[in-house]
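A protein chain is absent from this complex, but the other protein chains hold their places.
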Amino acid sequence: MCGDHTEEAGTMSVPRYWREEVPRYRLLGKMCAGCGAKFFPARPVCTECGSTEFKDHKLAEAGEVVTWTVIRNPPMGFEKYKPYVVALVELEDGMRLLSQVVDVDPGEVQKGMRVEAVFRRVKEDGRTGIIQYGYKFRPVVE
Amino acid sequence: MRKVAVAGVGLVKVSEHWGKALGALFADAALQAMKDAGTDDVDGLYVSNMSGALMQEQLNMGAHMADAIAKPGLSAVRVEAGSASGGVAFHEAVKAVASGYSDCVLVAGVEKMSDVLPDVVTKSLVMEEEQEYSAYTGVTKAGLSAMLHRLYLDLYAEPSDVGMMAVQSHDNAVGCRHAQYPFRMSIERAMDSPMEADPIHMMECAGVGDGAAAIVLVPADTDGVEVAGTTVATDYCSLPMREDPLTLGAVKTAAEKAYKMAAVKPGDIDLVEVQDDFTINGVLSLESLGLVERGKAAKLVAEGGAARDGELPTNTFGGLKARGNPLGATGIYQVVEVALQLRGAAGDHQVEDAGVGLAQNMGGLGSTCAVTILRRLGR
Partner (left out) sequence: MKTDRQVGVVGYGAYVPIYRLEASEVNRVWGGDGAPVEEKSVVAPDEDTVTISVEAAKQAVRRSGVDPSEIGAVYVGTESKPYAVKPSGTIVAEAIGATPSVSTADYEFACKAGTEAMQNCIGLVGSGMQRYAMAIGADTAQGRPADALEYTAACGGAAFIFAERSADTVAYLEASYSYVTDTPDFWRRAKEMYPRHGSRFTGEPAYYKHIQGAAKGLLAETGYEPEDFNYAVFHQPNTKFPIRVGRGLGFTMDQIDPGLVAPKIGNTYAGSTPVGLAATLDIAEPGDRIFAVSYGSGSGSDAFIFTVQEAITWKRGGPKLASFIDRKKYVDYATYLRFRGQIVQ
């Protein structure tokens, strides 16, 4: 593994990306048909009752920052965005997820900061591969 | 099941071994351990390695390492559990001997991180995490621990308290022949170093190195170092799934079962090797192992409690930070170091009256944990 990673193409799996499009684009999780427990992302087996039957569940699109970090040495594919904030966000409906927080200076992030979901580029498969899109969060715009 | 003992150990200095490939490094440690055990008649091989598939494009490492030590026909397999590969491989090896299936098992770890560029190392570390919704965010392994670090600072400690985990590890490594960084590091140096992933400073993170370590296991006799407890536990892998993010559930579960298996209490542990790949991981591990009360580990370390002559000798040869962290091999290094302590063969690093020692090897953000408790027999 050496050489110019920015030009590396063909390493991202199109089916893997495509499978997660709808959950990522629309913040769509799952609710267990047996006991009502909610999950994001979806999982094959309910952690509460063991059921394998689920219904779609739309997550809230706003929440607050629980804890966060600033990534200064990104993994491959994310270099051009550094430094960027990644946070544990708790949504208004109680669901939690990890997300980048954008449109903010890293120094401005605070515990409890109110954030809302946005649709952004996540990374690209080099110059010629597909563009990955998905959710991030930004400070709420009133 | 019969008791198992450590018959032989082998260690390679953690360093950048530019001139040695996987097999050569592996053989160094393996041959040392078999020589130390007084036998090379092994009937099983467990290879622990985390990133050989990515970094050396090498799969099927059980066969390749058996090949490297010239043992065709040997039953061999590579065990991978992220950063916990070593501890988990050790666990599998113990079971083979304990069950009676095998009589003399070699378990050895090897990792060559210097073969790849730093961003490949970063990618490899985050491959331990769930890919589609955690790694998806561009978070790194450091970044995940950093989020816990921030929560811990809010509640329990100052940044320099947690930073002392790295300082103490360095203190313990001074003079250690197999350590990557056998020199002191001041708290100022740690706290002044650039941020790796806020609030974790670069000098609070274990470095990148190559290494190999090996152990030969046999049925226990009346003397020597026995495996009193060996457990592996997992936990839900992603941070959003954690009810209490500062409790490392896999560590807690593995530890509780290990204490029970060994018939010891946390207070009976004379020394501990913990996963300080990041200072906060070491701190949280001490707490989740039940060795220090919740919220008190950073302060304990900051006040000298983790020194070799302290109340809880920790990372007695430098831990992951100073001895080094060659990923898949680290868990074996830890157990070898505990064994050396219990044998009374730790030289300048000796913990007085070491009778029971614990090694904790953790993968992912506490998603896999192997706990090993060794006991000096005939004590």
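For reference, chains read A and B in written order, and residue numbers begin at 1 within each chain.
Quick note on the criterion: a contact is a pair of C-beta atoms (placed from the backbone, for glycine too) under 8 Å apart; a residue touches a chain by one contact, two chains touch by 3 or more.
Being a predicted model, the structure only gives us computed values, none of them experimental.
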Which displayed chains make contact with the chain that has been left out?
A
Hey, which of A:R26, A:R43, A:R96 or A:R114 is the one touching the hidden chain?
A:R26
In the whole complex, what residues of subunit A lie against the chain that is missing from view?
6, 21-22, 25-26, 80-81, 102-103, 105, 118-122, 131, 133, 136, 141-142
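In the analysis below, only the chains that are shown with their structure count from here on.
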Taking the complex as given, what residues does subunit A use to touch subunit B?
1-2, 5, 16, 20, 24, 40-41, 47, 66-79, 81, 84, 86-88, 95-100, 106, 111, 122-123, 134
Per the contact definition, I'd like the list of subunit B residues that touch subunit A in the complex.
54-55, 116-120, 122-123, 126, 132-140, 142-144, 146-148, 150-151, 154, 194-200, 236, 238-241, 245
